[in-house]
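Complex shown without one protein chain; remaining protein chains in place.
Coming up: chain A.
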Amino acid sequence: MDHNQPHAASEETRMLRDLVAKFVERDLMPLEPAVLKREATGGGFKLSEEEEKTLLARCQELGLWGLDVPEEFGGANLPLLSLAAAEEEMARACVPFTIPPDSPNLHMMLSVASPLQRAKYLDPYARGEQRSAMAISEPGAGGDPAGMTTRAVKDGDHWVINGRKIWVSNVPRADFIILMARTGDGKRQDGITAFIVEKGTPGFVIEREIPMVGGRRTYELVFEDCRVPAENVLGELGRGYAPMQLRLNVRRMQMGARCIGMARRALEMMTEQAQNRVTWGVRLADRQAIQWFAAEAVMEIHACRLMVQDLAAKLDAGADVRMEASILKVRATEMAQSVLDNAMQTWGAMGVTKELPLQLMHQQVRLMRVYEGPSEVHRSAIGRRTLGGKV
């Protein structure tokens, strides 16, 4: 049975899925052993500059670029259903690479950047020549970023920023960061402004690198009288919160699709081992315990894929999908965690080695349960919307 071809997929979506699947087989999978080894020996979950360059060139050649970016910025402007199919295929490889350009910041900038900012930052970024990071979280404000205290004060034609950010990804390679800081007296969402801060701006200090599970690294940043020109205010003064949240639901859809890709890989590996491994004279595939692992995986993958498709279709239609996005974010991350865990279990000792990708994917999903809203925050939101509670 092939559960991977969604029933209602358009011809383009099907062909895009095939194209991405081939790219994954030919270009990503061969890098996986080196990626696993690098992570296992303390080198982090990352690609070398050389590996990344080769992949970017390949993506350019195949037109795998800016799938959800408007055509005027060189993108393909595909429906989200197609994007979901591509994300799912990409996630089958345990290789830290996404189809460029990495889009959350791109969409925020697309919606609010000034003409000057477009030329200076957005265009090179959209072409993949520059990278960026997004600094929102603070030691005292993570899941609830409206509690942030980093402050920017106007001084002539500059803003002077003081404060501290934490858990920021992609910092070392970022040419600029988008920094969220308070500029007004407003409470919570009100009075938060986005700034573009270039790498090397005096007073912008990378305080420390924080190793995380799965070979990931995030960074703590300190801003000490960091002066940023007024033209680097991104969007409206005091109204940075809404654009930052833009496409939050698209990201959740992408995460859901990635979880399905990882779970599919886990199921493939589980199946391979179950059909080959014999213990006490019986194939694992003939043991009910393992059959139930497989059945659970198939059912959950199917359910989550339907959720992704539903979310994608509604997003494309412009519906309010906060509920669907929360449901998917929680369900898909927990599904992938459990399927990966069962696949590891099926492989016995081999499953918990760093020679197989299962453990590393398991850890990436572990991280996903925290960022883009921890599971409990989404569960609270789902319950609150259902029961009509406060907060």
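What we mean here is this: contacts are C-beta pairs under 8 Å (C-beta built on N, C-alpha and C of every residue); 3 or more make two chains touch, one makes a residue touch a chain; residues count from 1.
Note that contacts and distances are computed from a predicted model.
Novice: Assign the chain not included in the display its UniProt protein name, restricting the answer to "Heme chaperone HemW", "Cytochrome c oxidase subunit 1", "Electron transfer flavoprotein subunit beta" or "ABC transporter ATP-binding protein".
Specialist: The UniProt record for the chain left out of view names it "Electron transfer flavoprotein subunit beta".
Novice: I'm checking contacts with the chain that's been left out. Which of A:28, A:47, A:64 or A:171 qualifies?
Specialist: Per the contact definition at the top, the residue touching the missing chain is A:64.
Novice: Among A:23, A:195 or A:241, which residue is in contact with the omitted chain in the full complex?
Specialist: With A:23, A:195 or A:241 as choices, the missing chain is touched by A:23.
Novice: Tell me which stretches of chain A touch the chain missing from the display.
Specialist: 1-2, 4-5, 11-12, 14-16, 18-19, 22-23, 61-65, 67, 76
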